[in-house]
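Removed from the display is one protein chain of the complex; every other protein chain stays in position.
We call the chains A, B and C, going by the order they appear; numbering starts again at 1 in every chain.
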Amino acid sequence: MNNVRTDLALEAREVWQESAEENTSLRGVWARELDEEGFHITRVKILNEEGEKNLGKPRGAYTTVELEGISRRDTNSFPRAISVVAKELSKLLPETDGCVLIVGLGNSDITPDAVGTCATEHIVVTRHLVEKMPELFGKLRAVSAVTPGVLGMTGVESGEIIRGVAEHIKPDYIIVIDALASMKLSRLCKTVQITDTGIVPGSGVGNARSAITRETMGFPVIAVGVPTVVDIATIIGNFADDSGIELPAETLSEYSERLLVTPKDIDVNIADIGRILGYAINSALQKGMSIAEMDEFLS
Amino acid sequence: MNNVRTDLALEAREVWQESAEENTSLRGVWARELDEEGFHITRVKILNEEGEKNLGKPRGAYTTVELEGISRRDTNSFPRAISVVAKELSKLLPETDGCVLIVGLGNSDITPDAVGTCATEHIVVTRHLVEKMPELFGKLRAVSAVTPGVLGMTGVESGEIIRGVAEHIKPDYIIVIDALASMKLSRLCKTVQITDTGIVPGSGVGNARSAITRETMGFPVIAVGVPTVVDIATIIGNFADDSGIELPAETLSEYSERLLVTPKDIDVNIADIGRILGYAINSALQKGMSIAEMDEFLS
Amino acid sequence: MNNVRTDLALEAREVWQESAEENTSLRGVWARELDEEGFHITRVKILNEEGEKNLGKPRGAYTTVELEGISRRDTNSFPRAISVVAKELSKLLPETDGCVLIVGLGNSDITPDAVGTCATEHIVVTRHLVEKMPELFGKLRAVSAVTPGVLGMTGVESGEIIRGVAEHIKPDYIIVIDALASMKLSRLCKTVQITDTGIVPGSGVGNARSAITRETMGFPVIAVGVPTVVDIATIIGNFADDSGIELPAETLSEYSERLLVTPKDIDVNIADIGRILGYAINSALQKGMSIAEMDEFLS
Partner (left out) sequence: MNNVRTDLALEAREVWQESAEENTSLRGVWARELDEEGFHITRVKILNEEGEKNLGKPRGAYTTVELEGISRRDTNSFPRAISVVAKELSKLLPETDGCVLIVGLGNSDITPDAVGTCATEHIVVTRHLVEKMPELFGKLRAVSAVTPGVLGMTGVESGEIIRGVAEHIKPDYIIVIDALASMKLSRLCKTVQITDTGIVPGSGVGNARSAITRETMGFPVIAVGVPTVVDIATIIGNFADDSGIELPAETLSEYSERLLVTPKDIDVNIADIGRILGYAINSALQKGMSIAEMDEFLS
């Protein structure tokens, strides 16, 4: 099989299934699929070393919500999406009520890499209010949010900035938001992956990103990601597979290193999914806060 | 041969040459290649209907400057590039000294489509100064600059906005700046095409753009374009050609309609080439103004 | 009395009342005050030449809504504000159901001058949808929206750009959104003035703006304005009045020409009021569209 690159555990599992012989079970991996509010959810757990090897990803829980209908503006698709993503995110968050640090990764100057910074604009930031006016805001969860930028602009790895900030504010956990790569065009900007493994260097837009995990940060890291690009080698590889051709891996990887493939309406897609992620995170953190109440904090 | 899409007359000519039998001359087309300040220049003229048919583009002059070395930051590559582009642009501008309208096309929210708006930020705008303080600025060319946005955001075709503005300020000519599509990855963000035909609907990022030509605007239109995307069908088609496979055109065209393929460092590329275009246009319009003098107008 | 500058008919009337002797009636002016959804509304009509002279503003209707409680985030203050502004705006709109052109005036690089461009980002733009997919969107009002920028950046008066666009799309009427000057600090960013007179050169942030009225545009012009700055001469003048000092007018006017006085939290204020204006205009134009439906168009 030709080149395959994906940041989604869901797709790594699909690839395994396609290539595995019938009746072979995927050992070390637990999975369940369900539908909720009209959206398809896949929960994958990589249980042990065997599972890690089979899917090529670290041990942990990976939940994928497929947000079909968002771009068609199906009835109530936005509030439904916010609600389902918030619910799935809640299941993977540590059960605490202390301070949380939100991190929007990526380069806001490259549209498909801007999903993290865009989502962060919709986060209800409260840490300063909770600390300075506890009588008014003491019931809110203390939330702070930073966008560390990218190495080429700051000269500092985003991981170094996050760790530096985290050491000062000592959050119960960190939520990082990032752009991912998918294998399938149909999933671009329509799929959310939530995982308790944090970020491990992958094949997304900014693929040189260093690991942002509990080990490197010193605090639990939940990652929320959205595929916004597809590896061009994957697309060409698919064609080659269909035609039974074996392509030279080096040619494809050279393409992959140099090119971004992304939807034409990426600006609208990023704005849509960024808003959904921001509000879903708010919902998961501030129990009982309505969208209208978030709006009053945000504008 | 599989699918080929390009906005560059240079590439249309290359395609013709590759497919033509030896010793067949490309009738109705005049071409000349030369080197200037270390950059390769190709001047193509489509002379008549036969040339139009052969290259699939309207009659007119098309000059291409290939800016190799810009991204490597070769010594003095920026001032050299500005000087060569200004000189080639000057050759295609009408010989007048009246008012000029600069138009930065495209959607600034999609990085590879932002080359027009980015270049416009570097234009020295003088029309109001020349009119209100002729004693101080009377020696400058009267230049105005607009960025009409895109249909999805304004509800108005950019052509309608430009024509409306042009009818009021009655420029000697219009210079439109836009993103184009190339066939070759190596030309992305490194090539400038200047043409006196204006903009005809093409295969660039915003391929639904309506014609912006002397006929539709009522004033001569010079177009300055930079390829920032490559059609994914072209890339896959090349692979297919190499393997001797005939691909179904409809599959490829579906991909082309939905996806953008652009360099990974597109943010830096757009900033670089936008600056070069802006300063080159200033140089061509304001004879004798140095880069340092432009800076003082711009900041 | 020392220097007074205001763009609000409401304040021009207050000044008249303070300076007039008791029992003198303000001739040529009709006024009514009322409360709606907890907000104070003043409707002023300048009826004839005498009224024009008394208030120093052209004949027409001027409605002011004072949005107290917005910055305190009073319960439901946003939806209530949107509803009241939409209702008052509706009363001054021509009764037609044709195409409407929205214009966001001002310089988005100067925070207190960005209210027009900020509001425009929240306008549901539909003209292209209504024209191209009437079967899906034919029930919507055709709305287009432009932000013409400022003279110093484009070299073209915003009035020239608007007139050029309007001549092409021939709207039933134009709604222009702009920043104004108030006399009272307490009204900054909390007051909306709606008038059917259009924009006449005033004392707002960009006070050199040319007239944008039915006479200059050729179409009815409704202006929606928010005071975001106060003239420093007014503040100093108030102090002088209180102390019984007569100040040299030239000193004050020199200050006024050079300085902006605006609230410290102007960024949040502009974001708040911009959103309220955008959604209120949507409500007035697209009867029956809910805020959630607007969100789905906008994101």
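Here are a few things to note about the model shown:
We take it that contacts are C-beta pairs under 8 Å (C-beta built on N, C-alpha and C of every residue); 3 or more make two chains touch, one makes a residue touch a chain.
These numbers were taken from a predicted model, which means no experiment stands behind them.
Across the entire complex, the residue among A:E160, A:D241 or A:E293 in touch with the chain not shown is A:E160.
Check A:L26, A:L47 or A:V125 against the missing chain and you find that the one touching it is A:V125. Checked against the full complex, the candidates C:I46, C:I162 or C:I266 give a single residue touching the omitted chain, namely C:I266.
Checked against the hidden chain, the listed residues A:I46, A:A142, A:V192 or A:I212 yield one contact partner: A:A142. Mapped onto chain B, contacts with the missing chain fall at residues 73, 76-79, 268, 271-272, 275, 292, 295-297, 299. Against the chain not shown here, chain C presents residues 107, 109-111, 152, 185, 205, 230, 232, 235-236, 239-240, 243, 245, 247, 255, 257-264, 266-268. Residue-level contact of chain A with the missing chain is found at 125-128, 142-149, 151-156, 160-161, 163-169.
By definition in this document, only the chains that are shown with their structure count from here on.
Centre to centre, using the average C-alpha position, chain A and chain C are separated by 42 Å. A straight line joining the Cα centres of chain A and chain B is 37 Å long.
Shared interface positions of chain C, i.e. residues touching 2 or more other chains, are not present.
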